[in-house]
Structure formats: structure tokens, C-alpha cells
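Before we start, here is the structure in question, set down as C-alpha cells.
Note that this complex is displayed minus one protein chain, with the remaining chains in position.
Up next, subunit A:
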Amino acid sequence: MEWINAILQGTLLGGLYALFAAGLSLIFGVMRLVNIAHGDLIVLAAYLGLTTTVMLGLHPLVALIVVVPAMAGIGYVLQRAVLNQTLGDDILPPLLVTFGLSVIIQNALLEGYSADPQKLDAGALETASIALGPLAVGVLPLLTFAIAVAVVAGLQWTFYRTALGRAFRAVSDNQDIAQLMGLNKRHVFGQAMALALAVTAVAGLLLGIRTSFDPSIGGGRLIFGFEAVIIGGLGNLWGTLAGGIILGVAQTLGAAINPGWQLLAGHLAFLIVLAVRPNGLFPRISG
């Protein structure tokens, strides 16, 4: 029963990792940009959530109505003002610039909020649980997982059923031709980053409710996000969800064997997938 519980908890944790990863996956898919600052943007969203809840006295989940548009706005401006300038044939400039951005965000958060760990207070939601036979399932992890599925389904729908998604895919497919069809790629990239950071806002708030956070934890979230994307296969959002679940299950199983093995087990699972299926389990983009 202990194992079934670990797998269940890991699956639900995977939902959070999929939320970390979804924005990363979307950005890579549309503009081939690897955003090193992604983890720090998740943490930034958590802090924005903290400020919103403290100042307005809102429940962290209600704070989403403030933080999601705020992060989307930051994403659009960031893309138009900074990141678009780094995109080109060379993949190095965006890596360096987003790495620098990561350092800047961390230090700005340190300056503004100090290094003390913070947490979002979601009240009774944090400890509520549902009895599932002999197992107790937390409402928050369940909610997180449900949100992750909804977000992935929503992104998938956007990509394949809307004009915006068609624009994303056209630019991803062939930037030059897309321009000749009237698409302003700088604007489309801005929209993609806005959408990615809107998802990141959701991830950041759920992270802040689940665990305590401080300005330095972005790097770890980036790694989890990366691992989920790579395990699932580049360019496939449902694959990313599966990747998050595999990572989460590996971690909780590792922790069930020995509490010190949680992170190691996750990284090992990633390493095994990378060795056996370098393109991930469900790749859509080859090469």
C-alpha cells in the first residue's frame, strides 16, 4: 500500500512539474528559445502572488486573476524589448541573455523580499484530504493535477483550434514565409511568451501554496521543468504532462526507498530516458 500511495502522490506531483514545464515547452516549440530564466520566472510569480495576497488579502487561488495577467504582460514586454533581439541563427545569445536574466531576477527578489523563505497561505485547502479507500489524497495535489490537465488541454486546444495557435505553428514552421503571410513574428513571439508566462503564473502560485520558497530555488524548478519536457518529448504538450508524471513518480518512489533519494531518483529516471530514447518518449519535433 505504501508503494501505491507513493505512485499516486508522485502522479499528482507530476501535475505541478508539468505546469513548470508547459511554458518552457511552448516557448521552445514556437521560437526555439531555451529560457534559462524560466525557473526564476516561476519564483517571481510566487512572489507576485505573495504580494497580492498580503496587500489585497486575497486567497492565493483568487490572486491568480491578478498574477496571471501581470505575468502575461511581463512576458510580452520582455519578449518584445529583450528576447526578440537575441533570436537568430545563433542559439548562444538567447541562452546567455536568459541566464543573465535569471541572475537579475534572483537578485532583485533578494533585494525586495530578502532571503527568508516565504509561503502562500491557502488556509484549510492545504491540509484538506479525501479518503480514497485506505489512502488519503490531498485536495491541493488533486486540484494541482486537475489544473495541469486543464492547462495542457487548453494549450493543446489553443494550438490546434484557434487563429492564435495557427499563427504560433506557422511561425514555428517557417518564420520567413509566415512574415510573407502578414504575420509579424515579433508580435507572435510576444504573444507566445505572454501565454507561457501566464501558465508560469499558475505554476508559481501552486508552488508557493505547496512549499516554502525563496529567491534561490528557481534553478531547481527549471531543471524539473526541463526534465519533464525532455522525458515527454519536445513539442508534445501531452508528452510533457506524461514526463512530469514520470518524474514525480520516480521522485516519490525514490523517497519511499530512502528519503534522501528523492531528487536522485528523479534525475536517474531522466538519465535513463535520455540514454534509451534521446528524443523523449513521445517526440513530435525531430532533430
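Assume a residue touches a chain if its C-beta (ideal position, glycine included) is under 8 Å from a C-beta of that chain, and two chains touch if they have at least 3 such contacts; residues count from 1.
We take it that contacts and distances are computed from a predicted model.
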{"item": "From \"Glycosyl transferase family 2\", \"Cytochrome b6\", \"Peptide/nickel transport system permease protein\" or \"Amino acid/amide ABC transporter ATP-binding protein 1 (HAAT family)\", the hidden chain's UniProt protein name", "value": "\"Amino acid/amide ABC transporter ATP-binding protein 1 (HAAT family)\""}
{"item": "Contacting the left-out chain in the complete assembly, out of A:A115, A:A131, A:A163 or A:V276", "value": "A:A163"}
{"item": "Option from A:T51, A:Q179, A:S216 or A:Q262 whose C-beta touches the chain left out", "value": "A:Q179"}
{"item": "On subunit A, residues whose C-beta touches the chain left out of the figure", "value": "163, 166-167, 169-170, 172-174, 176-185"}
